[in-house]
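Shown below is the structure under consideration.
All protein chains but one are shown at their positions in the complex.
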Amino acid sequence: MPDITKTATAPAEETATAVAAAAPQKAEKARSLWGDAWADLRRNPYFLVSSVLIFFLLLIAVFPSLFTSASPTRGDLVKHFLTKPELGSIGSPEWFGYDGQGRSVYARLIYGTRASITVGIAVTAIVTVVGGIMGMIAGYFGGIVDAVLSRITDIFFGIPFLLGAMVVLQAFTDRTVWVVVGALAFLGWTQITRVMRGAVITVKQADYVHAAQALGASTVRILFRHILPNALAPVIVVATIALGGYISAEATLSYLGLGLASPTVSWGVDISAAAAQIRVAPHILLWPSIMLSITVLAFIMLGEAVRNALDPKMR
Amino acid sequence: MTTIDKTATVPAPRNGGDNEGPLLEVRDLHVEFHTRDGVAKAVNGVNYSVSAGETLAVLGESGSGKSVTAQAIMGILDMPPGKIPQGEIFFRGQDMLKMSNEERRKIRGSKIAMIFQDALSSLNPVLTVGYQLGEMFRVHQGLSKKEAKLKSIELMDRVKIPAAKARVDDYPHHFSGGMRQRIMIAMAMALEPDLIIADEPTTALDVTVQAQVMDLLAELQREMNMGLILITHDLGVVADVADKIAVMYAGRIVETAPVHEIYARPAHPYTKGLLESIPRLDQKGQELFAIKGLPPNLLRMPSGCAFNPRCTAAQDICSSEIPVLHSVTEQDGSELPGRKSACHFWKETIHG
Partner (left out) sequence: MGRYVARRLLQMIPVFFGTTLLIFLMVYSLPGDPVAGLFGDKGTDPATLARLRHEYGLDQPILEQYIRYMGDILLKFDFGTQIRSGREITEVIGDAFPVTLRLALLAFLIELVLGLGLGVVAGLNAGRLADNLVLIFTLLIISVPVFVLGFIVRMVFSDQLGWIAPNVSNEELWSELLAPAIVLGALSLAYVARLTRTSMAENLRADYVRTAVAKGLPKSRVYGVHLMRNSMIPVVTFLGTDIGALMGGAVVTEGLFNVKGVGGLIYDSIVRREGMTVVGVVTVLVLVYLVASLLVDLLYAVLDPRIRYA
């Protein structure tokens, strides 16, 4: 990313004198914000753990059949959920037991990953693009444009997220993954807009932006070449952490019966079904809850690590 | 004019005769910072002393260790990452590094006070100026809020802030840069300390205001007969107010001298370079001299003299042996009091 490193501001020095200028004799690479962040990330245990987790979750989501040969939807009623898990078989699919319709809990865990990951990534992608553009426009142009966009943002922000999503989703009888994605994105873009707007307002005042304006660069060029790369850091942090939140929201909605529904295989759907049998068979509830929490944790940890790396003040 | 020799008698000691020696004496001070990339040696064996009524100017570019030394004296170093592996700091004959935290706290503000460079960020933005000034009296002297406020107004008058009574309840952002720096000075002077450390007190100010603030500082110092350590990179400021100068480079003192002698005859190539890089009217039209290269990386100090990669007069010995702080003498061997240089070739530099 040569263009980014060129304009990125150097991170504030940790202690005024601790980090002196690079020695001239050694051809040391000038560290940009992004290069510095990467150096920081590689040593962060949270980043390492979360990226390994996310790698596996993505692998499971894309190729679930690699991890199980059982079907998540075909039940074998002989294997009822009351069949105690075979304790001797740790690690094998039997160990996870079977749900109320005799379906393998393990297979459902594997196949349910795709729904959660898809919702998380798709919603984050949409809100980052939409919210980011709105925030850039509001922050850069200011004045009446900003006032109008900010009020619109306030209006969407005023609706409680979960309640709003419930209202939108109840209108759809056929709630596919994409309907849920749409509902969450519809209500979620304001967060990114606010962050982006704030970041753009700060960056806009930088001398290199004034310089670009003075040199007659086009608005689009200024926005995408000079402002965006420097305003992106807080947006990335918020988006990564929000990703975990969207996965959690999808599961909550499915649990409430207003998100995904059978036959879509999803952890939230399973948790909702298992909740009815919590007293007799708590383990059916346990596994999807654990998977869900680990997934959310992985993305939130990634977000934390990125935040630490990109925000030198946090170190 | 006082001399630099620390055994010289101090004119008019302040509190009777209890302080024979200097007010403050730093001996062989080392400070290092432990960072991700290694240990940065910010201060490597600094010695200096200040007596009552005396002004020591510490000169150097950023990263030379001048501010870190001051922070170590004040006891406001961030530790960790900072660490003082070696050295002593005597205040009235007592090593402050061996004191308890509580003892040191009581000295801060009341006996040794500090003025910072950027008054806007150094004053608390959400508290009134009067509150922040009054805090000195409330904490150190146990005065009531009301008494402290009256004292604050008095102080603001003393540093010549107009309409002090009306402005005491204003916030720092209501004042101009020069006025804010006067408030910083007032805060430092509040309890009439024995020693003031001013860390680039005028750097952030307009040139026109710089002189006013500097004059005020000098005037108050004279009145109260305080010791003053003036940290700066501005040779112009130094000439007017300082008694003696210590030039720092890469965490070491490379030259010390009484103030006027250094301008006439520097004994270290670095000092010489600094002086030659000041624009002069009589050299109009000529190219301005600049010291080549960059200050050394504190994580990877060059071997030998830290200045050798940039020095025009460097020889082989300069990259192998660290020069000690030699006493500087006249050509006939007669002593030049207070003059020292950490250069293998000080003779050539001063006389050549």
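Letters A and B mark the chains as written, and numbering starts fresh at 1 in each.
Please note the rule applied: a residue touches a chain if its C-beta (ideal position, glycine included) is under 8 Å from a C-beta of that chain, and two chains touch if they have at least 3 such contacts.
All of these numbers come straight from a predicted model, not from anything done at the bench.
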Quiz item: Out of B:Glu88, B:Asp118, B:Asp157 or B:Asp234, which is the one that touches the chain we can't see?
Solution: B:Asp118
Self-check item: From A:Val167, A:Ala206 or A:Ala261, residue that would touch the chain that is not displayed
Solution: A:Val167
Quiz item: Hey, which subunit B residues sit against the chain that's not shown?
Solution: 74, 76, 78, 105-110, 113-114, 116, 118, 121-127, 135-136, 139-140, 171, 173, 187
Quiz item: If the missing chain were put back, which residues of subunit A would it touch?
Solution: 151-152, 154-156, 158-164, 166-168, 170-172, 244, 248, 251-252, 255-258, 271, 275, 278-279, 282, 285, 289, 292-294, 296-297, 300-301, 304, 313-314
